[in-house]
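The complex appears here minus one protein chain, its other protein chains still in place.
Take a look at chain A:
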Amino acid sequence: MKPFTFERAASPAEAAAAAARTPGSKFIAGGTNLLDLMKLQIETPAHLIDVNGLGLDAIDLIPEGGLRIGALVRNTDLAADERVRRDYGVLSRALLSGASGQLRNKATTAGNLLQRTRCPYFYDTAQPCNKRQPGSGCSALGGFSRQHAVMGVSDACIATHPSDMAVAMRVLDAKVETVRPDGNKRSVPIAEFHTLPGDTPQVENTLAPGELITAVTLPPPVGGTQIYRKVRDRASYAFALVSVAAIVQRDGSGRVALGGVAHKPWRVEAAEAELPNGPKAAAEKLLAGARTTPDNAYKIPLVERTLGAVLAKARG
């Protein structure tokens, strides 16, 4: 780990301002991903701003309906919140399918959204990686790529976003609330929060420098049968090869988002009209324009089958 200076921020606006005025600074909350990357010198912040004391750890009812989840709410607490379990089951399920009990006790809502890819070439500092070192090349293209993305990929990067939670939030139409160093606040639909790699895979979201996530909001509950199905190499404590977050209503209509296939949670609203016509029709539209490698082409039929299993379960 490289040496760094350390401070505790006193308010969200002060944290954002401190980040803007201190070159090379990073916010740290749970630290479960950032410290891992700092030990490997993939992340080398010169200054850490501890945001754990900012009081952003409550889950509040929004008067007009919905929930406001503080940025620092731990994954364990979000999954266990009774309102989330009852009204947003897909979110509880997604959180509980991720990481381990120990990690979920530390990992935060905002940190989960900001976690970096687990592409093995991003982690291997001896290999070229456009995300870690822009312009150095992508080792996954033509490399060992069975975990990698098939949608929205570019010639620069085929990494996936590793979050389960974000996939559920995408199907729930969550919004990300932030504060900027100048004190201005905004609310970003999660669909517009994460970005595709394009020519700049080192950019993973639409946050401005120093901008701090303060909360994630969920709209009023939409009911339906809520399912998160995760396919992985072992039964627990592994990242998704493919995951499906779905909300299916009694009439067969619904919403679906995919994890493990793109640089962001993958949702195609136009594909959802096909859900009553079965998994094949919906998967075809969800995965239109897919670009696979020989290693990860299996994800195309795996998405269809996983979606089929989810729709069958929703029918009961």
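Rule of thumb we're sticking to: contacts are C-beta pairs under 8 Å (C-beta built on N, C-alpha and C of every residue); 3 or more make two chains touch, one makes a residue touch a chain; residues count from 1.
Following the convention adopted for this analysis, contacts and distances are computed from a predicted model.
Novice: Given that one chain of this complex has been left out, which of "Aldehyde dehydrogenase iron-sulfur subunit", "Dihydroxyacetone kinase subunit L", "NADH-quinone oxidoreductase subunit C" or "Peptide/nickel transport system permease protein" is its protein name according to UniProt?
Specialist: Of the names offered in "Aldehyde dehydrogenase iron-sulfur subunit", "Dihydroxyacetone kinase subunit L", "NADH-quinone oxidoreductase subunit C" or "Peptide/nickel transport system permease protein", the absent chain's UniProt record gives "Aldehyde dehydrogenase iron-sulfur subunit".
Novice: Just one of A:Ala20, A:Leu35, A:Val188 or A:Val203 touches the chain that is missing; which is it?
Specialist: From the options A:Ala20, A:Leu35, A:Val188 or A:Val203, the contact with the absent chain belongs to A:Leu35.
Novice: Which is it among A:Ala19, A:Leu54, A:Ala79 or A:Ala271 that touches the chain not included here?
Specialist: Considering the complete complex, A:Ala79 is the one touching the chain left out.
Novice: Name, in rising order, the residues on chain A that touch the hidden chain in the full complex.
Specialist: Counting over the whole complex, chain A touches the hidden chain at residues 1-8, 23-24, 28, 31-32, 35-36, 39, 44, 46-48, 50, 52, 76, 79-80, 82, 85-86, 89, 92-93, 96-97, 99-103, 105-106, 235-237.
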